[in-house]
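A single protein chain has been omitted; all remaining protein chains appear in their positions.
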Amino acid sequence: MAVTPDLFVQGLEMFLVLALAPLLTGFVRVVKARLLRRRGPPLLQPYRDLARLMGKQVVLAENASWLFRVTPYVVFATTWVAAALIPTFATGLIFSWSADLIAIIALIASARFFQALAGLDIGTSFGGIGSSREMMIASLAEPAMIMIVFTLALIAGSTQLSTVSQIMASGVGLRVSLGLALVALILVAIAENARIPVDNPATHLELTMVHEAMVLEYSGRHLALIEFAAMVKLLLYISLIACVFVPWGIVKPGAEPLAYLVGLALYPVKLAAGGFLLALFETSMAKMRVFRVPEFLGIALMLGLLGTLLLFVSRGGL
Amino acid sequence: MSLDLHAGFLVFALLLLALAAIPLAHTRRGPSIVYALAALIAAAAAVSAFLAAAGGTPLRVQLPLGLPSTGMRLRLDALSATFAFIVNMAATITSLYAVGYGRHEPEQGRCLPFYCLFLLGMNLVLVADDAFSFLLAWEFMSLSSWALVVVRHREEENRRAGLLYLTMASFGTLALLFAFGVLAGGAGAYAFDQIRARTLEPYAATLALVLALVGTGSKSGLVPLHAWLPPAHSAAPSHVSALMSGVMTKVAVYGFIRIVFDLLGAPEWWWGMLVLSLGGVTAVLGVLYALIQHDLKRLLAYHTVENIGIIYIGLGLALAFEAHRMTWAAALAATAALFHVFNHCVFKSLLFFGAGAVQTATGERDMEHLGGLIHRMPKTAFVFLVGCVAISALPPLNGFVSEWLTFQAILLSPDLPEWGLKFTVPAVGALLALSAALAAACFVKAFGITFLGRARTPAAERAEETDRFSLAAMFAFAALCLVAGILPGFFIDALAPAVTSMVGGRMPVQTALPWLSIVPIAESRSSYNGLLLFLFITFAACVAVYVIHQFASNAVRRAPAWDCGYPDASPATQYTAASFAQPIRRVYGTVIFRARERVEMPPPGEMRAARLTVDLRDLVWDWFYAPVVVAVTFVADLLNPLQFQTIRRYLALVFIALVSLLTVIAIWP
Partner (left out) sequence: MRGLVFDLAHLLAGSLVLVSFIQLYQDRLTALLNVFALHAVVLALSVAWQAFIQGAPHLIVTAVIALVFKGMLVPLALHRIIVRLGIHREIETVGGIGLTMLAGMGLVALSMVVMLKVTPGADPLAREDLAFALSVVLIGLLLMVTRRNAVSQVVGFMSLENGLVLAATGAKGMPFVIEISVAFSILIAFIVIGIFLFRIRERFDTVDVSALDRFGGGTRV
């Protein structure tokens, strides 16, 4: 096995997810603004925001514990690792076998666990409201996600994302279950990334806020890391959808250098398409009351389960 | 070490210790000495069990006690040795914890001797090789643990818990008694060897399965037989709670495995479905009950119910696969279940230790009266956090690995031919995922409300860090959580002999794989490497720390909390356990607990405080137990006059009973 190119690809991938994440967020913001006929912020504004936050002093609440200060690093590291394990432009990731799709979901769950704890650390009511609602949403989003994984794993015969992606690229036909899984995955991705209609990423002065309430006490470099992690998470979900449902162009290991170039060129296009659709969806929707969210995610769970059931059955039928 | 040595040593050492504990309980240093000796004995037993598990050939002994034709048979095979290792390993660390913690117990005389007897009872269940000694040991274990539950007998609540436990334990033993009766048949072949040699009629086997499920399930807390578990486990002193929740429930699981996998012979496919569905329901209901608790120990006890559900899911899958001779899949499911047995034992004991430390430091176990303990008890907080992450099935700790293995086993089930299984298994998978996600929510609540935020009472404000023995025990378990999480291959391989004795096959050898990853079936299918993931996360975090501290501002200013410009002065305005659980209670509880919320808002101008009343009903209790209680009370009232008879009437009763029994025998075909 040629280790060096794989290592290179893995390193490039880790770097790429970090480099592109703020761009994607900026792009979504610009498209949303244009759809609302506003001019919107510059495309590169998220980079500037991060740089500005990095340079600022941290204002720490008097009773913040060590957990509060460690959490941004834990959240960032786990999200980054999870994103780096998703094949973006090439499947030959040297570490991809260290964690399959279930483990990637669990990594994201770890990030959320610590984030929710940090929300409770200062002992303010806003932090509490955010943590409690985030865990409520997660309690539905996570099983839905696992059901989607089941569907994919049963089609591909594997929970390894690289294998799933390759099998999906080789053509598995149009399947009802896949359609259900795609819809469910989109619903889960919207909820997990705190987008409209589940949460509003643009404000934290609204009573139904979830994610922003949880990170309310953060400032300076800590806030920068958390914001950055949120951007990486958005990129992660769009990459996940792209790598499973639009796997074309993702390079198999041992391909020509030209293929790598094509893959590298196609990846931002996929991201942009995903970001555009997200912005379109968000502008056409109104924010839900928080207790409508369980129904919204309940649908995702049902669809995931239905997809899995159909698959279990049709495999038996054929 | 040979078995007579192992068992004999345990019996004599623990009995002597229990005797010695009676006078020692009243001295100042006595309790610590007893616990230290118990730790040593348990450690020796753990080593001997480990050697026996590695040795392979089962050890047996027959003693001239017990039933006339059967005698008392003892046997230590791979399965019982594995469980004996888990039990004694946990008992060692628990005793170490008790060296520090046990000092605070006010009534040592009621606790110490029974603690030793409890350890002995659990060990004897594991080595019993005939129905008589099994039931004897089982009852011994139940009664000694009952005595421990009612140690703090002055509290009304604890006495109630004790009564309920005693009733359920007797009921469970009764079911087991019948189960062994069915297994042994009319000839009375009570030795396990004889039972193995018999082949049962299908209906008899089914009956035995159901009875075994009821008997062992009532001990391990399977829904709907779980009602006694949370009150009893939380009533006992914390080191005993750890033993009961972490270890005794596992002995019950051992009983189930012994009867169903070993003694019953080839399973029917729908047995798996039954066990699997019960496990799924137990997992979700357990965690939902846990979420609405605000008593820390009770929350942990309800979580035991959840984890037992997960273990039974694994066992049910193993049964279903075994019924179809899919040995490799059955081995995967059984390994997942056994690994979860080990993992749950480790992190649940750890969490109970933490709860005990908190209770000692503050005198409280109601989370609504705690808060901010991370500042006062940083080490306890750290290990408790490790336990919380592990039990929430988050990587890279151990809880995740066993759940991951269970998920992998679930993904193998499309190959099963039955329609019922095809539909049940993915639904149970959804339940398992739901319970894992809810567990994370539950432990955010448990840790966040207890240790984070601001102290809600003066007691929480004045808490002190716990003693060093307790800390050592907790750190030992925390280290085990990490090791089992990042090097699961060694543990899976160590479980292989037990798995082989259960389903006749084992998972592929894991420790030979490169990078110590685990691969249940094939690498293209799924693999997991906790070590690499751990290193990866550490690396990413280090990079982040380095970059931040190199290029970003390092300045920190301490200031009052911002809270969106409305800082609230009183700690009472923080989120509480009840308010944290409110969204989840509202989503799931309206159906499952009939949760109803009422807000009493005084009209404007009135100075009365508004009140929020939440009404929760335990439907399992209402539908399952309440009718039984009513019926039993009714019958008891009917029979009550029998207690006030003359001697002559009593003799007449005995006489009539004797004659009617003899008549039955006479006319029996």
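Here are some notes:
To keep things simple, chains are lettered A and B as they appear, and every chain counts its residues starting from 1.
Rule of thumb we're sticking to: a contact is a pair of C-beta atoms (placed from the backbone, for glycine too) under 8 Å apart; a residue touches a chain by one contact, two chains touch by 3 or more.
Just so it is clear, the structure is predicted and the values come from calculations on it, not from any experiment.
Touch with the chain omitted from the figure is made, among A:P143, A:G220 or A:P294, by A:P294. Screening B:W419, B:W515 or B:F551 against the full complex identifies B:W419 as the residue touching the chain left out.
Residue-level contact of chain A with the missing chain is found at 173-177, 179-180, 183, 294-295, 298-299, 302-303, 305-306, 309-310, 313-314, 316-318. Listed by residue number, the positions of chain B touching the unshown chain are 419, 423, 590-591.
Quick note on the criterion: only the chains that are shown with their structure count from here on.
Chain A and chain B have CA centres that are 35 Å apart.
In the complex of the two chains, the chain A residues touching chain B come out as 54-63, 65-67, 73-74, 76-78, 80-81, 95, 97-100, 102-103, 106-107, 109-110, 112-113, 116-117, 119-129, 131-133, 135-136, 138-143, 145-147, 150, 153-154, 157-160, 163, 204-205, 216-217, 220-221, 224-225, 290-291, 294, 301, 304-305, 308-309, 311-313, 315-316. Partner chain A is touched in their complex by these residues of chain B: 371-372, 374-375, 378, 385, 389, 392-395, 400, 404, 407-408, 410-411, 413-414, 417, 419, 422-423, 425-427, 429-430, 433-434, 436-438, 440-441, 443-445, 447-449, 452-454, 515, 517, 523-529, 532-533, 536-538, 540-541, 544-545, 548, 551-553, 555-564, 567-568, 571, 573-575, 579-584, 586-587.
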